[in-house]
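Just passing along the structure, written as structure tokens.
Heads up, one of the protein chains got dropped from this complex, but the rest are sitting where they should.
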């Protein structure tokens, strides 16, 4: 998978978010999708965040995954600047354990959506990115599309294999 | 725009959701994206919902927008069946005004994401669908992509035009 | 109790729910009610879930207990398909500790109820199932009915036995 | 339907709850189930509430539906006294619009369940009561069981009839 | 303090509440107020609860402190039966950590108040009971009243003694 | 009732609280308890608030009822200064409709309780004040005590009179 | 007050916020503080927002007041760029009525504070700006400082004048 030009950018404001966000990498690896992961902070590196979001599309990025906790501004600010689809991951931390981040990420105003996934569920952000790459019918990435179907089937089989019957 | 084969399906469980959900149609029309809108209920027509979700991709649908209120299962169930990206719109209703729907839609388990937008913000679901169609670099829909850039510029200009200065 | 045909089905989306859900088994054993326990996922095995719910009544199941966490769709989807009474157990997990599951399970739309019990209280789902089997006057299961009365009396006596008087 | 001995008791603490609770009556009428409706208050007529709950089963009642708002104690107290299945309806009122009642009704301790339905959804309490009467296989009320199947089919057809296709 | 006739009754539904509720005893001991502590459950011993509440005043009890968690009905039911002032202590437990108990205790309907204190703060229930005994001017318990003033002064001095000045 | 020396003080921070708080007056009038009502603000007249709280007991006040909305500090500050029992009424206002006031009033620290009643339920604050005046056995105000018993009986009869039986 | 160089900038993302935000202007006028009011959107004019925040200090602005609703990013982004003190006003709107905006504004990460005031309370943002201008002892703006003292006294007198005594 090495050396491919990244198609998905995973960004987060702090390396303390990485234990949560690395699951997005896991998911993307399942589908053989090249990605890059960066620390970019809306609050501490706003200019670099702006530059990243402005240039992401031209550097070949097709989808951006942004994770943040607390007053989680990173996903929304990246979405404010870029026309790429932005997936937001509320990172649980502190007293409110991601309830603040969920609202800060999902409640975006008219015209600037962030595709929000469950609190702490960066893995699903990776799956969603794969679905976006696979979308588009003939235009879509058929390799990823097939892997998504296979992944769904794998999930199904895992559940079926676990079926326990404990008669009373 | 008429007669085009729909690329986005907008589904909702009840026609009482339509006053909220029709904003998704408005957004898609802005970008010239063909869509279809259907009433499909996870709770009252589960079999038809399953069939719809299974067939959506083969009928040319590229993105599904699903709106629901209360114990909002429609977006998640469609996502359980289809590999297409599913955008969920929490519809505000009753005592909890969409707080229940937001959690029912966004808190999906590992492997089955729903791209959730703000409570009642079906317009943003349309924008996000457009972004997904436009994603993919060379493969992406360049017409939509250009319209998205133009839309962002239009939003910007509207704000700048409204700039009021009320000196004290 | 072995070998009896199961009258209650206990279903859950993942074996990670079992440490919570096994209390439903405990409760049913108290009343000598035969049950079966299965892993069935609304999100990962939607087709199997549909089949299970469609056939449950014809296989002799009288009540279904369904446990789920997060965007807990299993109880509501089973209730969408089956006419049997469905008891929902919100399973606590993640940042919201069952608050999401409670709302996803209880806030069902008109026409499709789920009999919801307390967060994590699968034991009470078992008691409620027993009450449903015992209901119906002459038609009701009198054996279970008597055991329910005895259980209530046992609860009462346990409390009375614990009565501590620490005079100041 | 008149003159039949009531099989379901609908109780509520105040006639101000009746505009919400009468939907339970509507639902029961759909299935031809005889019921009685009473004002009984856990807080203002505790002794009468106790007597009602103690005697309900012996007077032929098979299921109790109890609605309450605020610190909604009626469903739980009836369940504390009777072995019948008790269905609780959180009635929305005041500043918290039923969020308080939902928690007061659903969060019952081990051994004493209340089958809770959605905030303000007394109609579903009626459906659930019908499902309970119909449960029990051969023992169950087959007339109600058939009407429940027909009702599910009616819900389905209503949705299908409403299916709107607004091509873009 | 031994052998005095109890003036305050401390009741709770389960001995699992005692680690929280024993702080009420501590507070009452500070003021030399005789009390009794009992396990009485609204849900498991409703008849005994009714009897206790009916007789409490005639046995010399002047104030009742009732602690409960979850769907905390004990304080409200005791207040429904007795004319004595009832102090409610929300006991933290389970997923909602007392938020459910707080609402179940405080949101009582018109005519039946419960004097609610902070989640888990049974100590303050003891202080409040002392304040109630001391109230009433000439009629009030002057011994307790003086101890309350002394206690307030002690709290003040403890804070003043702790005053730390860490100059920068 | 005129000219009696007030035994209960009703205080609130603003005359905008009076439409809620006047129900406390209604309740006290039911029991023939003399009271005074004042506008005293913790935030805008802190010195006068301190003076009021310091002197209340010496002027014959036996119980203080304090209502406040938002960051509702008045009940807690009065309780910080006076040894009298303080009853807090969360006044609903603004976006949070008393949820903020409830927490600001009830979550008092160790040593300084406020007897909190339901959001907006100033009537119950009046009832609770009456219960406090009546408490104390022989020392208690027997006139109020008898009126409280009569009031409970009146509540009971009102409910019984409203008992509607709508047979199906 | 006209023609003075503005010392406080009031910014908001949309003119729909102005009915709430204009109270900040009212407050500043009370203290004779020159201000300017602008529509600047973090989501729709991110570049202009960055430029504004970068230049604010050099154009003589001493304090920035930023109001926003929903996923309210404006105050935090301005604070990310400028070293000036930024006061955030959560604007109530939509289903969550400012609860989302409150968390999005107040829960800022280490190093980048926003001085948050109550939901919808832009007036207090103006008062706080005045307090900041007046702070600094000898360096502080003594004119504003005196007006603040006078304002506090005026608030006090208004409350005292409203003192109503309704003896029972």
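Observations
As written, the chain order gives the labels A, B, C, D, E, F and G, with residue 1 at the start of each chain.
Throughout what follows, a residue touches a chain if its C-beta (ideal position, glycine included) is under 8 Å from a C-beta of that chain, and two chains touch if they have at least 3 such contacts.
Keep in mind that what you see is a predicted model, and the values were worked out from it rather than measured.
Taking the complete complex into account, residues 1-4, 6, 13-15, 18, 25, 28-29, 33-41, 44-45, 48, 70-71, 94-96 of subunit A touch the chain not shown. Interface with the hidden chain, as seen from subunit E, comprises residues 92, 97-99, 118-120, 152, 155-156, 158-160, 162-168. For subunit G, the residues touching the chain absent from view are 7, 60, 62-63, 83-85, 87, 102, 106-119, 121, 123-125, 127-128, 131-137, 139-141, 145, 148-149, 151-152, 155.
Here, only the chains that are shown with their structure count from here on.
Over half of the residue-numbered contact pairs of F-G are shared by just one pair in B-D, D-E or E-F, which is B-D. The mean-CA centres of subunit A and subunit B are about 18 angstrom from one another, to the nearest whole unit.
If you average the CA atoms of subunit B and of subunit C, the two centres end up 35 Å from each other. As a whole-number value, the distance joining the C-alpha centres of subunit D and subunit G reads 50 Å. Residues of subunit C in contact with at least two other chains: 13-14, 44, 70-71, 94, 96, 99, 106-109, 111-112, 114, 118-119, 152, 155.
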